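For this view, one protein chain was removed and the others were kept in their places.
Presenting chain A:
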Amino acid sequence: MACLKGLNWLNDEVMNIYMGLLLDRDAERRRAGLVPTCHFFNSFFVNKLYKDAHAYSYKAVQRWTLPKKLNLQNQARALFTPFSILDVERVIVPVHLGNHWTCALIDLVAQEIVYFDSLGGREDKILRALRSYIADEYRDKRNAEVDTSEWPIRYPRDVPLQQNGCDCGVFALQFAEHLSRGAPMDFSQLDMPFFRAKIAADIMTGRIA
């Protein structure tokens, strides 16, 4: 929690607690009939799927999305039975790159992968792994063949950028939060002190205000 103060770097704990709060809020939003419906992975997902072995491994994350596992994350209560992450519109994935945080979006409606990096970077290999993941997930959980190999990988030009070397985690969480409401990325470096305080308050109260 202390890492939210001042200009400190954010750690996995804060990132993943916040992802948990986003999952909770998504369940609330679904009950209220709001879209887009979302699933959020934690910051270790990309490590297991691709990064650690520097090779794609569906098997390493195959069990992460079993209905009973999603149930533990409150997701199954949110209207779908049987529940699969393929039922949502957006899968939001925080990405950890050594000492940098970014955010990827798997848009299951538009059928594209979109990447949000506050330093303007590109990660083709990771994004291609996410694309393959969706095809494997369809095969494993739905017994369906879905060709995702032509889904575009997109790097939006108007992604808000950080102007320092310490706020990427805050940017990544805001990318995730805005994506989950379908809101425009209408923030900048100037908003970061406010977002740090807000994230700390949300974590303290256990709910995204």
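Going forward, contacts are C-beta pairs under 8 Å (C-beta built on N, C-alpha and C of every residue); 3 or more make two chains touch, one makes a residue touch a chain; residues count from 1.
Note that in this section contacts and distances are computed from a predicted model.
Choosing from "VPS9 domain-containing protein", "Cullin family profile domain-containing protein", "ADP-ribosylation factor-like protein 3" or "Small ubiquitin-related modifier", the protein name stored in UniProt for the chain missing from the display reads "Small ubiquitin-related modifier". Only one of the listed residues, A:K5, A:R31 or A:R63, touches the absent chain: A:R63. Between the chain not shown and the residues A:G165, A:P193 or A:G206, the one that touches is A:G165. Among A:L86, A:L119, A:V146 or A:M185, the one in contact with the hidden chain is A:L119. Across A:A27, A:L97, A:M185 or A:A200, the residue that sits in touch with the chain not pictured is A:L97.
Residues touching the missing chain, restricted to chain A, are 3, 8-13, 15-16, 41-45, 47-48, 52-53, 61, 63-64, 66, 68-69, 72-73, 96-101, 118-119, 162, 164-169 (touch as defined at the top).
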